[in-house]
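Note that one protein chain of the assembly has been removed; the remaining protein chains are unaltered in position.
So, chain A:
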Amino acid sequence: MAASGRPPAAAPRSRAGLLERRNVLVGILFGCGIIAFIDEAVFHQLLHWHHFYDRSTPDAGLVSDGLFHAFSWFATVASLFLFADLRRRNALDTRRWVGGTLVGIGAFQLYDGLMHHKILDLHQIRYGVDLLPYDLLWNGAAAAFLLAGLLVLRTAGRAGRRGDAADRG
């Protein structure tokens, strides 16, 4: 800000890029954490559709589930602190963060829906019903979140470039 008269030096520029990317990354972490949280609260605890563990899982599924659970737990807490850090640095870019969050939600749910439910056969969405509509809705919603996130990130990138051009002009 103090150096607005001079052309920006190389170092602060790459630093700004780093913080822009960090907005996306923090959003993705938050998305992964929050969707895992919603999955746990809504489908496991409230609806009782998912089972805690249905005892038919191969060991690979158990390990994958354990690692993803641990990662999402870590992501929830770490992303909130990283969000506070971005605010502290005056580097919060809401659009990038929201885009990242949507991408995180979509990617995590798609991984859960395809890898855990279908390939590793960890557990199903619901038991004793025709699964097809549930699977379609689950993975369709995941894909929609992912797509929406990518669109938001694209507009954020465009807005950023326009801002840069305005700065130079």
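By our rule, a residue touches a chain if its C-beta (ideal position, glycine included) is under 8 Å from a C-beta of that chain, and two chains touch if they have at least 3 such contacts; residues count from 1.
By definition in this document, contacts and distances are computed from a predicted model.
S.K.: Just go with whichever of "NADH-quinone oxidoreductase subunit L", "ABC transporter substrate-binding protein", "Cytochrome c oxidase assembly protein" or "3-hydroxy-3-methylglutaryl CoA synthase" UniProt uses as the name of the absent chain.
M.R.: Cross-referencing UniProt, the chain left out corresponds to "Cytochrome c oxidase assembly protein".
S.K.: Which of A:42, A:62 or A:136 touches the chain that is not shown?
M.R.: From the options A:42, A:62 or A:136, the contact with the absent chain belongs to A:62.
S.K.: Can you work out which residue in A:18, A:47, A:84 or A:137 touches the chain that's missing from view?
M.R.: A:84
S.K.: For chain A, which positions touch the chain that isn't shown here?
M.R.: 2, 52-53, 55, 57, 62-63, 65-67, 69-71, 73-74, 77-78, 80-81, 84-85, 88-89
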